[in-house]
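Input: one structure, supplied below.
All protein chains but one are shown at their positions in the complex.
Chain nomenclature is as follows: A and B, assigned in order of appearance, with residue numbering initiated at 1 for each chain independently.
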Amino acid sequence: MAGHVDTSKGLPSHPERATLEGKNKFLGFWFFLGGETILFATFFGTYLGLRNGVADGPTSQDLFHLPLVFIMTMLLLTSSLTSVLAMFAMKKNKFGTFKIWMWITVLLGLAFLGFEIYEFYEYVHHGLGFTTSAFASSFFSLVGLHGAHVAFGLCWITVLLIRYNKTGITLTNAPKFYLASLYWHFIDVVWVFIFTVVYLMGVV
Amino acid sequence: MAAQKQEKSVIWDWLTTVDHKKLGIMYLIAGTLFFVKAGVMALFMRIQLMYPEMNFLSGQTFNEFITMHGTIMLFLAATPLLFAFMNYVIPLQIGARDVAFPFVNALGFWIFLSGGLLLSMSWFFGGGPDAGWTAYVPLSSRDYAGVGLDFYVLGLQVSGIGTLVSAINFLVTIINMRAPGMTMMRLPLFVWTSFISSTLILFAFTPLAAGLALLMLDRIFDAQFFIPNMGGNVVLWQHIFWIFGHPEVYILVLPAFGIISEVIPAFSRKRLFGYTAMVFATMIIAFLGFMVWAHHMFTVGMGPVANSIFAIATMTIAVPTGIKIFNWLFTMWGGKITFNTAMLFASSFVPTFVLGGVTGVMLAMAPVDYLYHDTYFVVAHFHYIIVGGIVLALFAGLFYWYPKMFGHMLNETLGKLFFWVFYIGFHLTFFVQHLLGLMGMPRRVYTYLGDQGLDTFNFISTIGTFFMSAGVILLVINVIYSAFKGERVTVADPWDARTLEWAVPTPVPEYNFAQTPQVRSLDPLFYEKIHGDGNMKPAEPVQPIHMPNGSILPLIISVGLFFAGFGMIMLNMENPIINPWIVAVGGLAITFGAMFVRSVKEDHGYYVPVEQVKADLKKGGN
Partner (left out) sequence: MKLWKTAWRFLPLSLLVFVLTGCLGETNLTALDPKGPQSQWLFDNMLLSLYIMALVTIVVFAIFFIILAKYRRAPGDDEIPKQVHGNTALEITWTVIPIILLTILAVPTITGQFMLADVEPDPEIGEDTVYIKVTGHQFWWQFDYEDEGFTAGQEVYIPVGEKVIFELHAQDVLHSFWVPALGGKLDTVPGITNHMWLEADEPGVYKGKCAELCGPSHALMDFKLIALERDEYDAWVEGMQAEVEEPTEALAQQGRDVFEASCIGCHAVGGMGSATGPALSDFANREVVAGYLENNDENLEAWIRDPEALKQGNNMPAFPDMSDEDMEALIAYLRSLDVQNH
């Protein structure tokens, strides 16, 4: 039966895909990310269509500050790397190392989120509120949607880490951690596009 | 090993079920109720248009009815009715015990239902949405539309989530859960079309979710996406809507094609002509379906180059669709056809759909569309596709799968009467609408003046609607009559059909297949009838069967989403009784709380013991 895997000799090499349930989750999550891609694509399209619709409000050239965004990008890229290191540890069944890398990922994500909140706060201070112009609305909704994904990812990983703090890697939780890590990479990739399309194109 | 399942009360069982068969029946019931509701609205609208300058409905009420009729029919009637069959039939046809994510499957149903109910709540809070099912801005933006439109936005947002998660479930089920030997190119065509339709849902409902989010932000939080003098753009909404809206047509019509491709071979006693061509034609239709959205916007002023490109792209869809039409015809050609009710619906689908398809090609000629656009010609065209295509297929599927789902046949005499009354009514209603459009009658008008030569055809059209209504009443009578007097079905295969769903006993055991079948060909059951003993060969010994536990969490998550949506709507109400934020945040807390419980609490399901499987096998006889 597909649900049964012999774990007496330790975990299989791909614990996240060893059971049928794990396989289903793995595939289903890729489909989910496919849908998410289109969701973000629509928000990107909206932003590109409206980024010159500044009405009387400030423009992107007036506001965007690349050094800050660069730091944020580095934080998120590094967090993606640490989650990869955690997955390596998971496959080698080193639970302690795994947990450390995961917690570092969470901390980096939190730092990113902090910078983003600071950034939004600054913009509002400089006259770019959510309702200032179509550009403002589309900027805040695109970057904010990404920020909401980061926040959700942080909650998800934290819940998993606390829930499975003492169980070690099992065939039940391995798919969950793996998917959370996949989700985190997705968020990272989206940010790279935001960095390019919103910020780099916004300052020139 | 987890404990055995406990006995539960009937209501609790249905509220917590994760069984794809029960969910299929729930989709069927919910979809039918919404279908009747939107159908009654259509009847009222046709009564209003029966004579010129009638005062049966006001312009405002009429606009609310057109909006709700379209929205309900597409999102809350056609989609769930197709999902009903997809849920019930797909696992059986691929030889699976359940879907890949039974919990998500239940979640999809409950979220769809709570979204639908949220949309319907609008009637009690100052009237329904009134900007058409396309909700074009600025008519739907904060300056021109009331709170009814917030119900539209949030109701569709919620029910869309349900549709989306269901689609992911179907995709994974079809890829991962097939029985041994059931290769992709042996999948029944209904499974194929459902698979491709689910892909479309995945890539089309997400733009809709994004678009609805933008409209919600505009309406409730004063964003400026669609406000022209604040830098916004009203045409943007049309693009986003139709990037969803055009694939939506294929989301609905492809599974309908699938049903037709099941019923026609079964009652022609012939395998589907050109199976491979059918599969690839479906893929091409789906792919092109994403390339043609702007043909709904020819008169927006996109310019001649864009119009020409989208016109040509649209025309190319006629090619794969034509392939399908001829393959159905040649499936029947040389067959031994039994014209029962299911086959009457399925066979009449073919020429009827052609009538809708040819006007589609006419509409694709962008410059001539300047004449057709937004007239009754368009109304006639898409009703030929949706009623003449999807609804006929749904009725064919209903009569075909009814014995498997409910253990008795629908009455054939009443069924055939229903077919003729409905079919004649359909043509009476919609054929003349082509001419009305060409004679200068725009669509979405609540009345017309008496001196414009439009009276006769409008009258005929309304009479046709009475026939269609009478037909649906006959169906209801049939369902009730057959429940008491209908022929009971005890055999697995009452139609002498070809596919795997007819290999499981009636009523279907909770675990579907006592032993997973070994599939040796396309139309596996037919293959065993010819080359074997008529029974599927088992691919495994009789052993304990792993089953998922039921859960009340899907219902709780959906209730939470209902309140979250309702709270958001309350932000736009004049005098909400309680602070809207309490409702919205409370609803989200319920949803995320239930998701948290689901994530943290491990549920490994239970096993049906071997003894019981063996006992069932003996009882079932095969």
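Note that a residue touches a chain if its C-beta (ideal position, glycine included) is under 8 Å from a C-beta of that chain, and two chains touch if they have at least 3 such contacts.
Model, not experiment: these values are computed from the prediction.
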| item | value |
| --- | --- |
| Left-out chain, listing which of the shown chains it touches | B |
| Touch criterion as defined above, residue of B:Thr16, B:Ser120, B:Thr299 or B:Gln543 at the omitted chain | B:Thr299 |
| Selected residue (touches chain absent from view) among B:Ile29, B:Val358 or B:Val491 | B:Val358 |
| Sole residue of B:Leu15, B:Ile337 or B:Ala589 that reaches the chain not shown, by the stated touch rule | B:Ile337 |
| Per the touch definition above, residue among B:Met121, B:Ile424 or B:Val445 touching the missing chain | B:Val445 |
| Sole residue of B:Trp12, B:Trp123 or B:Tyr370 that reaches the chain not shown, by the stated touch rule | B:Tyr370 |
| Residue, one of B:Leu43, B:Ile175, B:Ala318 or B:Ala589, that touches the chain absent here | B:Ala318 |
| Residues of chain B (touch criterion as defined above) contacting the omitted chain | 58-60, 62-63, 66, 130-132, 136, 138-139, 144, 228-229, 232-235, 268-271, 273-277, 299-301, 303-304, 307-308, 311-312, 315-316, 318-319, 322-323, 325-327, 329-330, 332-339, 347, 350-351, 354-355, 358-359, 361-362, 364-371, 373-375, 435, 438-440, 442-449, 451-454, 456-457, 530 |
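FYI, only the chains that are shown with their structure count from here on.
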| item | value |
| --- | --- |
| Approximate Å spacing (C-alpha centroids) for the pair chain A, chain B | 33 |
| Sites on chain B touched by chain A in the complex | 100-101, 104, 164, 168-169, 171-172, 175-177, 202-203, 205-207, 209-211, 213-214, 217-218, 221-225, 227, 229-233, 236, 239-240, 243, 543, 546, 596, 599-600, 602 |
| Contact footprint of chain B on chain A as seen in their complex | 1, 3, 20, 23-24, 27-28, 31-32, 34-36, 38-39, 41-43, 45-46, 49-50, 52-55, 130-138, 141, 156, 159-160, 163, 172, 176 |
